[in-house]
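Structure incoming, see below.
The complex is shown incomplete by one protein chain, all other protein chains being positioned as in the whole.
The block that comes next holds subunit A.
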Amino acid sequence: MSLRLQARNLACERDDRWLFRGLDLDIRAGEIVRVEGPNGSGKTTLLKILSGQLADYEGELSWGGRPMREARESFLANLLYLGHSPGVKAALTPLENLAWYQALAGQPGGEAARFAALEEVGLAGFEDVPAAQLSAGQQRRVALARLALTPRLLWVLDEPFTAIDRDGVAALEQRLVGHARAGGGVLVTTHHGLTPCAELRRIRLGGGAHDGGI
């Protein structure tokens, strides 16, 4: 079975206003789906619904052809979600932060894997510095190290480029494309212009229009 996340006729209302309505969405292996739209158009809400965090929506979600309600455990075992807040504890060092995520994800591989993941995101030498002393961009990089540390099929990334410098952005873009080519799926929101490539698809939210699809 390969990756397939489907949404049918998805709608979400906030404060008597439809964020989106009649949204159809299909994420398969080898795709990067970018959700676009102005501020407040419901990008984060859509990502939270699709990652199973919000329940007040209309429509149907399915994972691998099964309704999300039944497939939730399998879905969560394959999901890596990075939210607006990086989920990095300021009082812990990057290594300790990653150790928790590693254990939580049940990922084998000890300290060596954590060192390697941190080196990959350019944090070599900062492994034992409390995250409070790192810059915002470096804290974001600690969160991004999880992409390498805990391999997951589906990445749901909410503004992953925030506070990342230009080199980091280029490397992360390549990482997303690499993940799609290796058979993974990526759902991403960003205000940063992604370099067009064969794997990239766009979904536009906002303006009350129901422009689902590509």
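Following the convention adopted for this analysis, contacts are C-beta pairs under 8 Å (C-beta built on N, C-alpha and C of every residue); 3 or more make two chains touch, one makes a residue touch a chain; residues count from 1.
Just so it is clear, contacts and distances are computed from a predicted model.
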| item | value |
| --- | --- |
| Among "NADH-quinone oxidoreductase subunit C", "Heme exporter protein B", "Sulfite reductase subunit C" or "FtsW/RodA/SpoVE family cell cycle protein", UniProt-listed name of the chain not shown | "Heme exporter protein B" |
| Residue, one of A:Ala11, A:Leu54 or A:Val129, that touches the chain absent here | A:Leu54 |
| Of A:Val33, A:Met68, A:Leu134 or A:Val177, the residue in touch with the unshown chain | A:Val177 |
| Chain not shown, touching residues in subunit A | 1-3, 29, 51-56, 64, 73-74, 76-79, 81, 83-92, 96, 99-108, 120-122, 141, 144, 148, 151-153, 167-168, 171-172, 174-175, 177-179, 181-184 |
